[in-house]
Structure formats: C-alpha cells, structure tokens
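Before anything else, here's the structure in question.
Shown here: the complex without one of its protein chains, the others still in place.
A, B and C label the chains in the order they appear, each numbered from 1.
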Amino acid sequence: MIKVGILGAAGYTGGELIRLLLCHPEVEITFANSESNAGNKVYEVHEGLLGDTELVFTNEMPFTDVDVVFFCFGHGKSEAFLQEHTIPPHVKIIDLAQDFRIAAPTHDYIYGLPEIHREQIVGCRHLANPGCFATCIQLGLLPLAKAGLLTHDVAVNAVTGSTGAGQKPGATTHFSWRSDNFSVYKLFTHQHLHEICQSLNELKPAQAPHVVDTLDEGFDQATGISIDFIPYRGDFARGIFCTEVITLEEAMPTEAVAQLYRDFYREAAFTHYSDKAIDLKQVVNTNKALIHAETFGRKVVIISIIDNLLKGAVGQAVQNMNLMFGIDEKAGLRLKASAF
Amino acid sequence: MIKVGILGAAGYTGGELIRLLLCHPEVEITFANSESNAGNKVYEVHEGLLGDTELVFTNEMPFTDVDVVFFCFGHGKSEAFLQEHTIPPHVKIIDLAQDFRIAAPTHDYIYGLPEIHREQIVGCRHLANPGCFATCIQLGLLPLAKAGLLTHDVAVNAVTGSTGAGQKPGATTHFSWRSDNFSVYKLFTHQHLHEICQSLNELKPAQAPHVVDTLDEGFDQATGISIDFIPYRGDFARGIFCTEVITLEEAMPTEAVAQLYRDFYREAAFTHYSDKAIDLKQVVNTNKALIHAETFGRKVVIISIIDNLLKGAVGQAVQNMNLMFGIDEKAGLRLKASAF
Amino acid sequence: MIKVGILGAAGYTGGELIRLLLCHPEVEITFANSESNAGNKVYEVHEGLLGDTELVFTNEMPFTDVDVVFFCFGHGKSEAFLQEHTIPPHVKIIDLAQDFRIAAPTHDYIYGLPEIHREQIVGCRHLANPGCFATCIQLGLLPLAKAGLLTHDVAVNAVTGSTGAGQKPGATTHFSWRSDNFSVYKLFTHQHLHEICQSLNELKPAQAPHVVDTLDEGFDQATGISIDFIPYRGDFARGIFCTEVITLEEAMPTEAVAQLYRDFYREAAFTHYSDKAIDLKQVVNTNKALIHAETFGRKVVIISIIDNLLKGAVGQAVQNMNLMFGIDEKAGLRLKASAF
Partner (left out) sequence: MIKVGILGAAGYTGGELIRLLLCHPEVEITFANSESNAGNKVYEVHEGLLGDTELVFTNEMPFTDVDVVFFCFGHGKSEAFLQEHTIPPHVKIIDLAQDFRIAAPTHDYIYGLPEIHREQIVGCRHLANPGCFATCIQLGLLPLAKAGLLTHDVAVNAVTGSTGAGQKPGATTHFSWRSDNFSVYKLFTHQHLHEICQSLNELKPAQAPHVVDTLDEGFDQATGISIDFIPYRGDFARGIFCTEVITLEEAMPTEAVAQLYRDFYREAAFTHYSDKAIDLKQVVNTNKALIHAETFGRKVVIISIIDNLLKGAVGQAVQNMNLMFGIDEKAGLRLKASAF
C-alpha cells in the first residue's frame, strides 16, 4: 500500500483527492492536513463522505510515515512551504499548484503530463501537476505541434466550471450571479499560457515557428506565433470545454488530422479521439480527455474536453502517482461517469 | 410625479426597486443612498442598467425633497435608523424589513398585504412590506382561514430561489454548492411565521381555532393549530413555490374550494386562481401570485407561487406605494414575464 | 465472474447499469439488448463510454449464456415479456420495473429493499427492484413504522431530478421549461404509494394503525392512516430529496429518534443516519442513502436523500445482485461522489 499525506486537505482539490484515494485499491491515507479544520472529521467538510470514512483532519505533518505527499495549496504557497519545512528525500512530492511547472535549473520537478512525459514521470521524485486549462488546451494542440502544423496564431476558447474558482465564495461564484450567466476573464492573459507554450515549443520541430508567451515581459509577437486564449466562466460546476482553431499552410482532410490524434494518443490511458462531435458531460466525473477535430479548407477546429477537478487536477495527480510508483496507471481511476 | 428616495440602494432589493422605478410612469428617483457605493454609478453595481440611467449613488439623504422613502436595509436596521434620523412627517415610509410587520402600540405601520389591507394602505403614511415566504403562504391560506376551514395543523413546504439570501456571498449561495443541490433550513422556525400567524388570526372566524405562533416563547400547542413550515433552498435564482396541505372536518369538492379563492381574490390586482396546475416560471419576473388547489377526501393541497423579489418584496412595495398615493395600482408593474 | 445480460439496455437505467457494471470487479456483460440500437456501439448511445468499452448492442437474447438478466424496460413490459419468452430456471432475474413489486400468489419475486429483506434477497432467484421515490420514502419511514410511531397521517414531500422521467423528450423535460422551474405532479396519487404502504404495513406492530393505500379502489380513510405524498419536479438531473413529517402521540427528543435510525440501519451497507442536516449533493452519484431527523414537540421532520438512478434504481439492483450471488455487498458500488 502506498502511504499518502495530503496538505491543504480541506479545499476543493483536497476533497476530490480524498474522494478518489478512499476508493483507490493500493493507497492508504496516512494524514490529511488542514490547519483551519484540524480535529474535524473529514466528512464534516467534504460532502458525501459520511459513512465512507472516519478520517480526521490533523494539523500534524508526519512526513516520515508516508511515501508521497500531495500539495493541495493555493498557487505560490508550495515553494514557500518547502523553504520552511524539510521533507525526507525518500518521500515523493506531487504539487498541484503552479509553482514548479516551468522547468528551471533551481528545481527538479517533472511536468506531469503523462501523454508527453510518461517516461520521466515513471520513477521521478518531484512532480508538478499541470493546470486544468493547460491540460485541456495542450491535449488539443500537442499532436499538431509535433507535426509542425502550428504555423499561425491559434484561437483558443475555453469555458470552465465554477469549481475551477475554488471554495472561497465571491462575486463571480455567487449562485444568483452565475446561474444562467456567461462571462470572460483574463482575456489573452491567463497564467496557464506559460506552461502551454513550454510544452508546445518542446514538441515542435525545429523549423516550426516558436510559440511566443505573450505574458512574458518584452515578448515580441514578430518572433513567433501566439496562443490567443479567451477563458470563459460557465454556468456549471465541473468541466472544461475547449475549442482550438488553427490555420494550416494547405488544406488537409478531417481524416488525416484525426489520424494524427489517434497515433499520438495510441498509448494514452485516458485520452481518446472521437470521430463524432463531443459534449462536456461525456467526461464529467471521469479522468478522461476526449478530442474531436473537423477541417474546413485550411482551418481546423479541435474540441478538447476534460473534468477540471480530475484530468485537470487530482485525477491526473493520481495517474501520475500510479506511474511514479510503478502500479497500474488506471488504478483508482476507473470512475463511473455521472453522465447526468 | 412621485419623488422617491431609496435607502440601502446597492443591495438586491434596492437594485430591483431601481429597475422597477426607472420604468414607472409616475415616479422619479430623487436619491439612491448607499454608503459603501456613494459616488459610483448605479449601473456599475446593478447589472443591466447601463444605458438606462446615469443615476449615481449618494451618501446624502435629502428627505425634504421626496414624497416617499423606501427602506431596503437588512432586518433590524430600520428601527435603529429611525432612532437616529428624523424623517419629515409628510414623507411616507415603506419599510421592506421585518421591523414593523407585527402590529404594536409603539408604531403606526400598516402591514402591507393589499389582498387583505387595501383600505388601510390607501392613504396610510407608514407601511411595513410583508416578507417573501409570508406573502406566498398567506395568499395560499387566507381564504381558507376566513372561511373557518383551518381546524387542523397545516403542512407548509416552500422552496425559494437564491436571491432570497441576499447579495453577500456565503457557503449556501456558492454556485459550486448550490447548483443541482437541494436543502432545508430553519425547519419549523422560520421568522416569517410571526406575520403569517398574525394575518391568519386576524381573518379567522371567532370560533375557529387560534393559530399558535410556535416561535413565541412559552407557546402552548394545545391552545390551537400550528403552521408546520419547512423552507427549502432551491436550485434557481428567483421565485417561491409553496404547497400548503390542510385537513378539513369533512370532504369538499375541488370546485367548492376553488370558488373560495376566486371570490376572495376577485378584486385583487395581481393574485389569480388557476384551474390548472401551476409551475414556478408562470410568475417569475412578474408581480403576480398564482394559486391552485385540489382536494383528496378531507385533504386539500394548495399551491401558491410568487417571484420573491417582486410580489415577495419590491413589486409589492411599489403596489403599496401606488395605493398609498392613489394612482393606478398596476402602474409600473405591467411586467413582461421572463417565462424562460 | 457473474455473466450478465441486459434487456432495454439503451435507456437511462440501462446506460447507468452498463456504466456501473463496466467497473464491477466480478461481472462481465455478456449481452446488452436493444432492438432500436442493435448493431450500434454502446458508447454511441451512452455518453462517456468512449474509450471504456467496445460493447455493441445486440437484438439477441442468449439467456443460456448468462447467470442473471436485468430488465430495464418501461413499467408493465416485464410481465408481458415473460409471457412471450422463456428464461432458463437457473438464470436469475432482476426486474427494475414495477410489475412484480407487490407480493402476489402469482409470482415469486422478492421485493429488493436490502434494509428490510436482506435475508430473502440472499439466494433468491427473482427480484423486484424498488422504485426510486419508494426507496427514499421507505428508508425515511421504516424505522418509525417498526417502532409503532406512525399513528397519524404522514406528510411526504419529495422532489426528483429529471432523469426520473426517462430518456424520451417531452414538455416537462424540455430544458427551456424545466430550468429554473419547479412544479408538482401526481398529487397524492403517485403509483409508488402501493409499495410504500406494503412495506410499512409489513413492519408495523400489530396494534399500530394500518397504512391505507389511497390509490386502491374503495379504500376507506377511516380504516387507517395515509401517506400524503406530493411529488415535485426539480431543476436538476439526479437525486431525490424527501421530507417526511409525522405526528407523535407524545413528544420525543431528537436524540431518541436518531437512535431509532442508527439502530435500524446499523448493518446497512449504504444507508446512514446524519446528526447534521443533509443536502442532496451528498449522495449524488453514489449508492448511499442519508437520513436526518429533528423533532419539534410532537412533530418529527425526517429528511431522506438518494440518487434516483443509483440507490433509487440500478445501484440498488447491483447491490441486490451482489447479495443474490453471495459476493461483497459493496462490490462495484464504491463510487466517487461527484460532489459538485
């Protein structure tokens, strides 16, 4: 059994992780840390766990008792935490925040997108789990990047559920405001662009244009192509629905594009290409990503969908854990879709 | 033109009142007071008023310039406000809070349910506007109370939209929690029971049992019948859907019950009896109340529905204002239902 | 491995059953029958199964190859089907329709509510799976019935999700009508009252009043107490939220009522009593039932909640199958709640 510690266990991702791990056949939760809820039963905070576990939140962090620890902090806190605490070298770390997603000489975290980094993830010690939008958009674009087909700016439109905004109530997650509503935010400036650009540039052939990170100071549009990303707030709790539109140098039939995706994801455990159009609820409450594409002359429309809390967060984190410990990649992730 | 001042104009009821009054043919808004938003344009706070008004929130309260002032404070603040401020005697007051809904020798506020107090409202100076649940439940029960048919405890189940909980975000108005959810609160102890009991006892024949207010300290169930009220939080923003079940001494045909309602509401401007079953969206975004009843042996099921922000709050307040100033009762209240 | 055949596999319950069984560790689906979809892949009809199964709908019914067959027909078709087809005696039948829920000398179907019929279910050959409302309401009332506390009419209010209405589109499942709406149907006359009365009368002490089935022709209210059931259509897809209000002969503390529930459900695999108020999403996408009660003088309010497609239909059917085949009652039913 893999012994797991969870930090930040009382938030949305912490709760979803506990819900997943309680059903995982090869895991036991050693501790679930939450300062604000220490002493409370987990089922008092996370809905629906009544009857499933008597686990209690702790304010202790017995790292020596665990094999792996998940960081479910808000962004920016992981790095600060590590400066103040020492985690034994044999304990693996899976960080769900964005602190270590960009490769740097100062850290050894592997960017945990199994569809491209499977080999590095197996056996790695420190893993940075990708962002939700970042996962969905990359899965839609990576096969095209690798094929050298990203030669013009890419139009990306992606709508997310309210759980992406976390547990803290606010104006844009107020039910009275959000129900039946639709809106945009962080137009062209969403922070996930960093990791998206990193992966696209990693896979692209040398001769293909550089994907410029428009968030970088002093970037120069003239030096490459951009990802023009509009994030939307949707009127639902779970899921990300994304369209990516690219312009080809010359027209390709839909089937040729489809074959690129089928080939690229042939070994993927949870990512599949659909010949038919797809809708969001096909992936809600699962760890799957589904992708569909259609061409119109030189334009290609790609649709990619995931559950933001699962493939977009803790589902992928558990998938990565499975790979890191050499067990069945799907263990604990054969989830019944909610479907409705 | 009736000159109107609004206190607490930046909240949900304040906003709905402004939306109503901007379309009211015989009203001009003299001031909209909000300390926290003083200096901001009204359309910066209240959605959808862009293009309709350049009105600015003020922190002043020029009572001498108005004919009537609406109190859109939270409950309990109206009384406190009046102790600290003097409003000229010629200025009428319409209080949307619950501070003066219960008749008392210490105040002269009329309980503003036009279906039973039309004559007192016309020409009154101080008016306490009924609560949302209270309006819906009373409209369902008053004709039966008057007919002396309330002789056993009444089962009341009523579900409300999220706007009933106000503008401040919280756990039970968080979209991620409330969407697709259903829950109860204040079981048998909702504060609107006070005003409901007051009206039922006011209308009932002398020989009919007293309706006991189970919230009163030292109440004795043995002395009368009770209103067993379960309030629910619904998965929608607007509206109250209520069922009331009563037990008759002896069976009555549905048609006889229906006739009681038709007779009682014959002169009502906005309250109608429906021969067919009704659904919530028939009244959403209108000032109407609809009622339907069916009998089963000695049991009668009554359904009553309103929009909580309109007939349940500011719509009824404007209806009362119209009566108080002797103008068309429906002025400014001929609203296109949203329907969808 | 238990070999399973499914009839009516293209409907809502058929789909949910397939989603469950694909994750069940001791089951293999031998055939999924659907005349209208014969030849189509299952994932073309049931959302989200793309990538999970290549199963194809068949119009054959190889009963000799299976250990158990599930009837996912509409109501009334099971009996007709059995008159036209012969199922080998060794093949167990689990019928999700209402055809055999009422005990009769003409059939040997066990009413499959494990909380009261666990022993009969283990090893039985033919099982009638309870209705969704019926499950939720019975779980709320049975401990009180057994304790002889049902001595007055019971007020039952229960709201269901749209999946309860099945796959065929219609006026009351049209999104434009149902979203943000609320309505009642089959007031006091829902067909599930039959099975509810049957169970309550089965458990009640001899001296307690008979529960009369108000749907029976020629019933006489004077001979017992009634279940006054108002079903509501809710603005969500999954789940049933039910309140039951009973009147005691004399007041009991909440804790004493709570203890009745804890004792009654001590051995139940999926039914739990909650000391805190409960909300619908605590059970959505799980096979659990949760119950909470509060007393007010002589009145008791009980809340009971389930997922209508799981504990209210195929989840309970699989639970019954597990019992019938003597395997772990929870096999295939340790589901991650969707929670949001």
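By definition in this document, contacts are C-beta pairs under 8 Å (C-beta built on N, C-alpha and C of every residue); 3 or more make two chains touch, one makes a residue touch a chain.
Not measured: the values here are computed from a predicted model.
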item	value
Visible chains that the absent chain touches, using the contact criterion stated earlier	A, B, C
Residue in contact with the excluded chain [from B:290, B:303 or B:317]	B:290
Options B:55, B:121, B:237 or B:321, residue touching the unrepresented chain	B:237
Selected residue (touches chain absent from view) among A:26, A:79 or A:228	A:228
Residue among B:100, B:133, B:241 or B:270 touching the omitted chain	B:270
Of B:153, B:180, B:195 or B:329, the residue in touch with the unshown chain	B:180
Touching residues on subunit A - with respect to the absent chain	153, 155, 157, 159, 176-177, 179-185, 187-189, 214, 221, 228, 230, 232, 234-239, 241, 243, 245, 247, 277-281, 284, 294, 296-299, 301, 303, 340
Contact set of subunit C toward the excluded chain (per top definition)	12, 161-163, 165, 167, 169-171, 173-176, 178-180, 236-237
Interface with the undisplayed chain - residues on subunit B	12, 15-16, 19-20, 22-23, 44, 46-51, 161-163, 179-180, 237-238, 270, 272, 274, 276, 279, 281-286, 288, 290, 309, 334-340
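Here, only the chains that are shown with their structure count from here on.
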item	value
Farthest chain relative to subunit A (centres taken as mean CA coordinates)	B
Angle of rotation relating subunit B to subunit C [CA atoms, steps of 5 degrees]	180
Identity of the most central chain, Cα criterion	C
Mean-CA-position distance for subunit B and subunit A (Å)	47
Chain centre separation (subunit B, subunit C; CA means) in Å	39
Interchain centroid distance [CA atoms averaged], subunit A/subunit C, Å	36
Shared interface positions of subunit B, touching two or more other chains	176, 179-180, 236-237
